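Before we start, here is the structure in question, set down as structure tokens.
With one protein chain removed, the remaining protein chains of the complex are shown where they sit.
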Amino acid sequence: MEALITSIDSKYPCRTLQLRQLSALLDPDLPSPSSIILYGLEATGKSLLTKALLDASETTYSWVACHECITARHLTERIASQVKDAVREKEDGQLEKDVLGMRAENINALVVVLGKILGTRGRGGNGDGDDVEVEKKHVLVLDRIDRQREATPISLAGLARLGEIIPRLTTIFILSVPSPRLLSTSSIPHIHFPPYTKDELIHILSLTPLRLNIPRSRPPSRPPSPDSLAANDQADLVEDLFVYTRFLGTIWESLAKSTSRNILQFKSIADKMWDEFVEPIRSGEYGTRNFSQLYVRQRDMFRVERHILDEVVPSNTTTTTTTTSFSGATAATTTSSAAAAIIPQDMMAKATHDLPHYSKLLLLASYLASYNPSRLDVQFFTKASDKRKRRRGGGATGAGGGRKNQVRKIQRRLLGPQPFLLERMLAIFHAIVPDPVASSVDLQTQIATLTSLRLLVRASASGDPLEAGGKWRVNVGWEYIRGLARSVKFEVEGFLAEV
Amino acid sequence: MKPKSTYSGPVTELGVKLLKKHVLGKLSGRGKKRLVGFEEEYGHVYQLLEQTVVSGEGNSILIIGPRGVGKSTLVDTAIQTLQETHKGELLVVRLNGFLQTDDKLAIHEIWRQLGVEMALEDQGGQPKTSNFADTLTSILALLSHPDELSGGMEEEEDERGSRKTSLSVVFVLDEFDLFVTHPRQTLLYNLFDIAQARKAPIAVLGLTSRVDVVEGLEKRVKSRFSHRSVHLRLPNSIEQFWAVVRSGLEVDEDELGEIEGVCAEERGYWEKWNEKLEGLWEESKGFRMLVRRGYALTKDVKGFWANWCLFPISHLGTAAVAQSSTYTSLAGPENRLHILPALTELELSLLIAAARLDIISDTDTCNFNMAYDEYKSLAAKVKVQNSIGSTIAGGGVPGGGQGGKLWSREVAVGAWEGLGRWEVLVPVTVGGVQGGVGREGRMWRVDVGLGEIGRWAGQSGGVLGGVLGRWCREI
């Protein structure tokens, strides 16, 4: 037992206590509690540790990833089938046909099925025969039960009762944040997986350090393969570790501590930054030992947020492509070949698919309609009044509210877009559109398009979209709108009550 | 709590093994539980059941008491003894509000259990028809009292096999309050009706932790319910509490006795164990504190066992294993605050900003925009304060980290979502709809008070603690 624990402990470090507790509770030849809760934020080794322990111990278990189950029925079905398979494979228990045929549409049925498979407790006299059955107990792990989409308190409580009804069964709930009375029973032991501390993180990551590999050129992401660990390589490893650990420390202090603490994000940040950071060392202008100088040089890396933002399309690659294209274009222009002279144009143009002109204006209009109180419309959109009078008036209403009462008035802008009447928006549109436009069907179609692009959303869920009384809402942020306004040379600030 | 220290004789593997298995069994609710106290309540329930079994009365009773006080234990013990005294004269149907989530299911379950009990293969385990009424009538027929049966004993013999008297059935309805919530309370109505109208000898035991459950019953149901109820109260003195705790921890000789291979050493060891428990209670300050704490906080015995006893006892051994972490509890968190240490600084800052808003502009809801706005102003202040650049020492970093660095909107949104994911922020749905406004305008409610955060920040100390603490204090 001890040996097992130590082996796992070495594999998944910094989780000794949790490991001991869990193994104690799951001790194969002692009765286990009917259900156990493991909790801790994401990437704290809950699932890994449990799996490792269960794999090592001889108790049969069945693992259900609850976040993969869409409905409650899906979950129960999945549990049933998993347990069936586990029992069939591991403890070659012969399941008679009717058990295989049985379905678990709901928790009640699930109890029946499991009872059939694992043997329920004899009626009345509870716990006579237990000592025999405890020998081969079965562990049911419900991983990420809190991510189950249809989990109600009642169904959870029902799941928690499984272990009480079926003596052989022990249910392990793995979740991130337990609410005190989650399973509406008091006597469930919890095991807490706290997030890793700085030192733990660094310790864990430096088990598989990123390499400098100054002499050779190996992809740095690959951990050192043992065969290639020659003596000099060993020396390198020491150096690399020296740099790497400090590097990690710096990342922690500058970025990770305050934005992304869990190990996965931490690692991803490190991976992103490593190559760029150690580039001077690779190029040989810095030694491995004078880290602080290197840091001072590379300091800006730790100021920008580029590395901690998650994007589908990694920004650095896109930027590189665009920059190359631009540089290429400029180069081409210098060599005045006319073909290249056109390139920068459509390069820049390519950057954006932009909306039709009036769609932009419509969007602007709806932004104004969403963020301006309608009582100010007269003030803003009467063609006569000039801009600066406008702004003063608008500003007054914006700021004046704040100073009066000591309970600070929440700025309208912060409350998000307010619903507006379509008619009002159209009126504003006609007010801000530079040259009078005949309102044809095209405007309606554009509104429809904007809606299906979710740039414009219907606020009132009522009935038919054609109804003129319907309320709408703009669904884009200020930055986007500002960009839009610039692109159509419309000075939007002048029309906003609060800028 | 190593008995080895006082016990003179040898400690055998077997002894320890059996003891652990026995005690843990009791602690984890696996083994046989023993009822402690509640003699009179027990008598009440037992007598009621007995009447049902012996003289075929129909009875119904509510057993009310907080979780873990021993409702089920009481019922189980009663039923068990009855089954021993009157063998084969009563059936038990156990329903649980968590499992049978509607009456249809419940009926099916009843049918199934009865079917299992009485081995009625001819009728099949599950009724063919899923029609509620049919099932009910067939069950009624099944339960109906011999006197009311049309035709004499002969037919009955034909259809009921060889049994002379009709069986009496005990319905145990765990989480009774949930059955009350079922639409139209059909099940309860029928059960109570049968019980009251003596259609069949049944006893309905409702187990619940809610005192006001009777008010939930519909009139027609309430009128059929014999308003008997038994209240099980938590131990109201620490001695009582200890007695119950101890009952779980000590060894019941009579049970382990008859296992073969048990000889004097084990017995002696177990006696010592029991004595030692008493001794712990008398002498050991820490242990007493522990019990007292359990008593003061929850009076929850099961909780006490699960949180404090499981782990140490499972680590018992013949040789004393040095366990530094013996006393680490397995208790769950009491409240949301346990999440705070796990939050990143940005998340904390946003959380505080949001919590401040509740007070500053008295709204109980806020969205990301507002929180971020507040956060910006706060961070700006701090930046001004420690604008004098800090030195770089061993990878230490300037400015950042100390709540001074202003993180961009994009990053902040991520943090905000994290708060939502960990339920520190609770979404506010206005009239069912929350979307549409976009994630930055979506309204949330902060689930932790500013004061609580402040207290925690104060404890956690450090530069960060200082800054955040100030944010919590200065409004």
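Assorted remarks:
Note that the chains take the letters A and B in the order they are written out, and that residue 1 is the start of every chain.
Simple rule for what comes next: contacts are C-beta pairs under 8 Å (C-beta built on N, C-alpha and C of every residue); 3 or more make two chains touch, one makes a residue touch a chain.
We adopt the following convention: contacts and distances are computed from a predicted model.
A single chain of the complex does not appear, and UniProt lists its protein name as "Origin recognition complex subunit", one of "GID complex subunit containing RING finger motif", "Citrate synthase", "DEAD-box ATP-dependent RNA helicase FANCM" or "Origin recognition complex subunit".
Here the missing chain is touched by one residue of B:56, B:70, B:97 or B:414, and it is B:414.
Contact with the chain not shown here comes from a single listed residue; of A:153, A:287 or A:356, that residue is A:356.
Contact with the undisplayed chain is limited, among A:3, A:207, A:313 or A:378, to A:313.
Summarising the interface, chain B meets the missing chain with residues 413-414, 417-418, 421, 435, 438-440.
With the whole complex as reference, residues 65, 67-68, 70-71, 73-74, 77-78, 81, 84-85, 100-101, 103, 149, 265, 268, 271, 310-314, 317-318, 336-338, 341-342, 344-346, 349-350, 352-359, 423-424, 426-427, 430, 437-443, 445-446, 449, 452-455, 466-469, 476-477, 480 of chain A touch the missing chain.
Please note the rule applied: only the chains that are shown with their structure count from here on.
If you average the CA atoms of chain A and of chain B, the two centres end up 32 Å from each other. If you check the complex, the residues on chain A that touch chain B are 17, 20-21, 24-25, 27, 29-34, 37, 39, 41, 106-108, 111-112, 123-128, 130-131, 134, 154-155, 157-158, 160-161, 164, 167, 176-180, 184-192, 194-195, 246-247, 249-250, 253-255, 257-261, 291-292, 295-296, 299, 302-303, 305, 308-310, 407-411, 413-417, 457, 459, 461, 473, 475, 477. In the complex of the two chains, the chain B residues touching chain A come out as 17, 20-21, 24-25, 27-33, 67-68, 76, 79-80, 83, 92, 94, 96-101, 105, 108-109, 112, 117, 175, 178, 298, 300, 302-303, 305-307, 310-311, 314-315, 325, 328, 330-335, 338-339, 341-342, 344-346, 360-363, 367, 369-370, 373, 392, 394-398, 400-401, 405, 407-408, 410-411, 414-415, 421-423, 433, 436-438, 440-442.
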